[in-house]
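Every protein chain except one is present and positioned as in the full complex.
Think of it as A, B and C in the order they're written, each chain with its own count starting at 1.
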Amino acid sequence: MSSIKTDSANLSYREAVRAAISEAMHADSRVFLMGEDVGNYGGCYAVSKGLSAEFGSERILDAPLSESGFVGAGIGAAMGGMRPIVEVMTVNFSLLALDQIVNNAATLRHMSGGQLSIPLVIRMATGAGKQLAAQHSHSLENWYAHVPGIKVLSPATIADARYMLGMALADPDPVIIFEHVMLYNETDVVPSPNDCVDMHKAVVRQEGQDISLITYGGSLAKTMQAAELLQQQHINAEVIDLRCLRPLDTQTIFSSVNKTGRVIVVDEGWRTGSLAGEICALVAEHCFWSLDAPPQRVCSQEVPIPYPKHLEQAATPQVEQIVIAAQILLNKPVSKLDVNQ
Amino acid sequence: MSSIKTDSANLSYREAVRAAISEAMHADSRVFLMGEDVGNYGGCYAVSKGLSAEFGSERILDAPLSESGFVGAGIGAAMGGMRPIVEVMTVNFSLLALDQIVNNAATLRHMSGGQLSIPLVIRMATGAGKQLAAQHSHSLENWYAHVPGIKVLSPATIADARYMLGMALADPDPVIIFEHVMLYNETDVVPSPNDCVDMHKAVVRQEGQDISLITYGGSLAKTMQAAELLQQQHINAEVIDLRCLRPLDTQTIFSSVNKTGRVIVVDEGWRTGSLAGEICALVAEHCFWSLDAPPQRVCSQEVPIPYPKHLEQAATPQVEQIVIAAQILLNKPVSKLDVNQ
Amino acid sequence: MTNTKNKPHMDKQHLQHLLKQMLRIRRFEERCAQLYTQEKIRGFLHLYNGEEAVAVGVMQALKPEDAVLATYREHGHALARGLDMNAVMAELYGKVTGSSRGRGGSMHIFDTAKGFYGGNAIVAGALPLAVGLALADKMQHKANVTVCFFGEGAVAEGEFHESLNLAKLWQLPVLFVCENNGYAMGTALQISESEQHIYKKAQSYGLDAKAVDGMNVVDVEAAAKHYCDVIRSGSGPCFLECNTYRFRGHSMFDTQLYRASEEVKEWQLKGPIVKLQNWLQDNHELRESELAQLEAEVVQEVDAAVVFAEEAEFEAEADLFFGVHTAVTV
Partner (left out) sequence: MTNTKNKPHMDKQHLQHLLKQMLRIRRFEERCAQLYTQEKIRGFLHLYNGEEAVAVGVMQALKPEDAVLATYREHGHALARGLDMNAVMAELYGKVTGSSRGRGGSMHIFDTAKGFYGGNAIVAGALPLAVGLALADKMQHKANVTVCFFGEGAVAEGEFHESLNLAKLWQLPVLFVCENNGYAMGTALQISESEQHIYKKAQSYGLDAKAVDGMNVVDVEAAAKHYCDVIRSGSGPCFLECNTYRFRGHSMFDTQLYRASEEVKEWQLKGPIVKLQNWLQDNHELRESELAQLEAEVVQEVDAAVVFAEEAEFEAEADLFFGVHTAVTV
């Protein structure tokens, strides 16, 4: 049987995704994994390490450097009765596959009058933090979240890494999953399958009354850290992990903001045109009369992400910025904190 | 001399763009036009009709169906000292060129420490309204407006069609120009060059005190019509034409909203993740204490745009929706209007 | 039209069948052009006029389980593949009884029951889909063929290159059919490709590839049958370049500044319908009365399709969101 680590004791994010793939492939012979270096190399971020030995090179299918070609082939294979998991190594390279995703995957069901089904899952790594510079550090989640016909997931915890893929595969329509590059080494105990939450739901990761901190993906950990620091100052922040970026679980967002009256959205996307902007707009539209202060965002700076660590950090959201934004929003004294990261 | 119509009496939008291209090519031998069918065919929307005869096939350069290739070649030619105008037939096909635009055009100057210059202009048609269905009706302006390193223009008037291209060419960095497909046949008198407005500035197209209607591109005419109808009901709407979608002229936006206290953004992009969302977020952040009501948006429905007219119209912003949204926002009775369009 | 008698299927009946299929497309589209000027049909309308032999010839080689993908110029493929003409016409009208509920229009005709996967308006956009359908067949050990039609303009696209390599690398059951009509909109092949023998480009990926006279429906059929046999035997993808010509503009907007009317006239003399019809008549395989009968049947079918489309309803606005996702139902 499987040599893939699936025990729920303690998995890394990477292992959790791998376990999810392995489980799905054991359960359904229509599932296969296709992408660059998923097989012999074991995956750019080692997610699929060992899977080729377990399932063979036909079901762990190494693809040439042809993002448009093999993503389109994944769409076609889904139409043809398979359940492909396509790995686009990173979101940066998905730019080469956008025509297939937007013009085909997202439109075909509706445009054919409901005839076609595209039960496809596309996984891709996203985000900055590894000092990979401007062409390798994109966070384009809001581009995808803008497109009707696809669903967009952003697992930020080990549990979600473990279970969201299965839910995405069970969905009859195309689902894009973003895995933040800084999460792969994180570890945690995986809950039982019964405790996993529907992929469409946002989750309140920490309850609080004073302010809502809304985030997703690679920014969740930073936001949780910020919430902890705020706690030391007796500010009770509620932290919401969006999880599903399209469609948005507006109910969870709105009830939190209606309760706290204050909101900061933390998002690694560039500020202008960001998903954070969308959340702020939604909140302003729907929670206007509950708001005690303007909605705020902590986003990436409007600059191609530079290589050196200090500039990469300056360009992307940091814990301290979240804390300060919250302090300002609550009219608390702004104190330099021992963020220590 | 030129057979190209440049007289300021009365030009169509198409003729205005053509006059701008012709003028630029006469003024600067480094300028050339490259794209699919710009030459022998005269341009998909007949913008470049006659230019090949005037300037020859080397400066009006027909490119094969290779969007990534010739857009990248445009970037390279700009680095090499030329001033290319690249026509990507429509935004729908620009999906195939996004890697070049985002990973090269937008990053190269910053990433090279300021060494490289990309004085490139990319023009593309955008939008719905011609019943071209799901793959040919995209409005992805906010995707582009999200990306640092490029500027994004949206000429909505004949005057802007006439003069923005020249300003874009004068800019030393990459500029994307969106031409809405429904505008090409519109005609108007072109003002003198002295009266043209800096491409970075939003323009108040109609002054008003009661509400700010903010829009751009193909939605300007609808918004102006809505403002007229509102006028009949003694609602004085201020209409702002954004013109430059990146960077945004926030000053003009904020002063209008601070004055009126109410805002509706009209945008043909899909609602979630739209530029309209960005504007609403900005307004909520910066004009919060002046707002008398929640910021609102009239956007496209979250659906691939269908072919039949009634569904295409149902999917995209219409005058009546703008009027009704304004009436609701101002607590006026909602009356079905004789929109007559 | 030499030697056709030697081939099993090339009897009078079959040849008349081919003629009728081509006539169905021709007459259907002539009516479409009229309906377009009457604004019954809107959006883009790309006619297949002159190229009918390609779709009709290739379809003869297919089985019901096979898959077909085409471009925005796909009325001919849809009809030749056996889609109901009523549903196709209703689609062009944007009516709910259309093959895609009227949502796709001329460029997006679908019928999964017939293995007809569209209708794609992005040049070369269907090629990767074809690779994927074939991959699914191979993985599921189905001996089907996926046929993908595209114009010679598509050859310049990166998706062409990626798709051919994937198909050959993985030995997938795809028949690529390049409809080389010499122009991509107004761009002649000489100004879009450094190598203008498209089949040679395909050979450079290791595909079994050749060019045929795309005006000769019999040749097209024979070549397609041969290649489908090769593909079904498990030898991987094949590539057929069909040299043809479109008699009308690229779409209804085209003013055709880029070619001389003499060129069009020359090609028209070599048209696939006139060619087959003349041959049949010269060989006494088609009596005047038979031809009249054929034409009458076709006109009747087209007339009925127009009536069907006219009488059909538009989709209710309330159903706009149906099918954005599977869960969104009527």
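Here is the rule we use: contacts are C-beta pairs under 8 Å (C-beta built on N, C-alpha and C of every residue); 3 or more make two chains touch, one makes a residue touch a chain.
This structure is a prediction, so every number in the text was calculated from the model and none was measured.
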*Identify the visible chains that the left-out chain touches across the whole complex.*
A, B, C
*Per the touch definition above, residue among B:L11, B:M25, B:V47 or B:A63 touching the missing chain*: B:A63
*asked:* Tell me which of C:A33, C:L169, C:V230 or C:V328 is the one touching the absent chain.
replied: C:L169
*When the complex is taken as a whole, what residues of chain B touch the one chain not shown?*
32, 58, 63-64, 66, 68-82, 84, 99-100, 103-104, 108-117, 148-149, 151, 171-173
*For chain A, which residues reach the chain that was dropped from this view?*
36-37, 39-42, 44, 62, 64-69, 92-93, 96, 130-136, 301-304, 306-311, 314-315
*chain C residues touching the omitted chain (full complex)*: 156-162, 165, 168-169, 191-195, 200-201, 203-206
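Everything below uses one rule, namely that only the chains that are shown with their structure count from here on.
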_Can you identify the chain nearest the overall CA centroid, using each chain's own CA centroid?_
B
*Determine, using the mean of C-alpha atoms as each chain's centre, which chain is farthest from chain B.*
C
*Indicate the whole-number Å distance between the mean C-alpha point of chain A and the mean C-alpha point of chain C.*
41
*asked:* Centroid from C-alpha atoms only, then distance chain A to chain B, rounded to Å. What do you get?
replied: 31
*From the C-alpha centre of chain B to that of chain C, how far is it in Å?*
36
*asked:* I need the residues of chain B touching at least two other chains; which ones are they?
replied: 68, 92-93, 96, 133-135, 302-304, 306
*Among the residues of chain C, which ones contact at least 2 other chains?*
102-104, 108, 120-122, 125, 158-159, 324
